[in-house]
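Have a look at the structure that comes next, please.
In this view, the complex is presented without one of its protein chains, the others remaining in place.
Order of writing sets the chain letters: A and B. Residues in each chain are counted from 1.
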Amino acid sequence: MRKTTAISEPAKGVAGKTGSWRLKRPVIDDSKCIKCLICWIHCPDGTIILKEDSSVYVDYEYCKGCGVCANECPVKAIKMVEEE
Amino acid sequence: MSLQIKELDRKEYLLPGHTACPGCPAAMGLRLLGKALGGNMILVIPASCATIIQGAFPKTSLTVPLINVPFASSAAIASGISETLDLQHKDVPVVVFAGDGGTGDIGLQALSGAAERGENIIYICYDNEGYENTGIQRSCSTPYGAWTTTTIKGKPEKRKDIPSIIAAHGVPYVATASVSYPLDFIDKVRKSSKIRGLKYIHLHAPCPTGWRFPSEKTIEVGRLAVLTGTWILYEIEYGSFRLTGPSRSLLDRGKRKQVEEYLKAQGRFKHLNNEMIKRIKEEVESKWEEVKGLTLRGERGSHL
Partner (left out) sequence: MLKVLSGNHSAAFGALLSRVNFVAAYPITPQTQIIEKLSEFVDTGLLDAKYIRVESEHSAMAACVGASATGARAFTASSSHGLIYMAEMTFWASASRLPIVMAISCRALGPPWNIGNEHTDILALRDAGWVQIFVENNQEVLDSVIQAYRIAEDERVLLPVMIGLDAFTLSHTSEPVEIPSQEMVDQFLPPRSDKPYLLSPENPFTFGNMSNPTEHMELRFMHHTAVRNAKNVILEVDKKWEALFGRSYGGLLDEFMCKDAEVVVVSIGASSGDAKEAANILRNEGIKAGVLRVRVIRPFPSEEVRDVLSRVKAVAVVDRNLSPGSGGILVSEVKNALYGLRSKPFVKGYILGLGGRDVTVEDYQAIFRKTLKSYEEGDDRADWVNLNLEVLDR
């Protein structure tokens, strides 16, 4: 139905594929990860995704490469790697 | 037992791919707010960074009912919503998520009115210490000495103590929080949702873009603010003052990190001379003296 006023619906990617903003990408070393979830709670973009067993992976489609996760990981399991 | 990260709601109420700067504390705040209340809220957002984070019509990055409002009006709009929900016998928290400018400058009148009338709203001020959305201009919350585009030699005035102003209205709950201490913030939001009346939470939001530090340092800078005693975590519940989080152990001056560590981490303070740094440290000291008194009164259970 045609809209008559400014009502918006929820959607991912309102700024497009923000993964394209990255200069560096976070790479998680699962062998070091202690599943503390500190990276997950601090991520401003919700692009650290939890698996059922509380291990984490990165949604590279939208991750902006801010580096907060890498900076906060207590066991340095996340490294920021240059994008090609 | 206190809240654990792994107990938190896994659902995202702020969807990825939003327009916030990398490392944005306002985005962090919104995300945590969603998890604190399980998305059960009507959200009121005035002109601010949080407006832009939603993206452009016809899409939005928030999954909760949200009304965007003019700059000065948040607390008044929220009052109208909350009273109407009451009329409809609907028990849904009305939450304002406003910036420091929209709270302490242009929005203060409406907030003061709502506080005085005891409107049933949760008012969260996310404080990035300036008008960051419009390009880093100075606000009442910009600290003394900070560079902004309208205080290029450093702000000559000290900041407005907004939580104290609101506490002076006699509202049932006032708290400070920090994005660097997410569980403390979530606790305070949840506590607020169980109290009737005006609940005010002042959330420290270190802004990489405005404060001039690398985007990965947002949480670290916020943590330094607390551990140096520059930002104090507390709550005032029915007039009773108590420190929370790491701030509890910082009454002892020896336990606080050097304030310089916090200042050096931010480009907006790189022009400070010794005299200015001295003044900043003195202000931190005198605030802690005040807190000492408030804590003692709080322990004795005195009410405002």
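By definition in this document, contacts are C-beta pairs under 8 Å (C-beta built on N, C-alpha and C of every residue); 3 or more make two chains touch, one makes a residue touch a chain.
All of these numbers come straight from a predicted model, not from anything done at the bench.
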Which displayed chains the unshown chain touches: A, B
Selected residue (touches chain absent from view) among B:Ile42, B:Ala205 or B:Ala265: B:Ile42
Residue of B:Arg117, B:Arg242 or B:Lys264 in touch with the missing chain, whole complex considered: B:Arg117
Touch criterion as defined above, residue of B:Gln109, B:Thr134 or B:Ser286 at the omitted chain: B:Gln109
From B:Leu8, B:Val64 or B:Ile236, residue that would touch the chain that is not displayed: B:Val64
Missing-chain contacts mapped onto chain B: 39-42, 44, 51-52, 54-58, 60, 62-70, 72-73, 75-88, 90, 92, 109-110, 112-113, 116-117, 119
Touching residues (missing chain, whole complex) on chain A: 3-10
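In the analysis below, only the chains that are shown with their structure count from here on.
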Between chain A and chain B, centroid-to-centroid distance (C-alpha), Å: 23
Complex contacts: residues of chain A adjacent to chain B: 3, 6-18, 21, 36-38, 40-47, 50, 54, 59, 61-68, 70-72, 80
Contacting residues of chain B [partner chain A, same complex]: 5-6, 8, 10, 12, 14-20, 22-25, 27-28, 31-32, 54-63, 179, 182, 208, 214-220
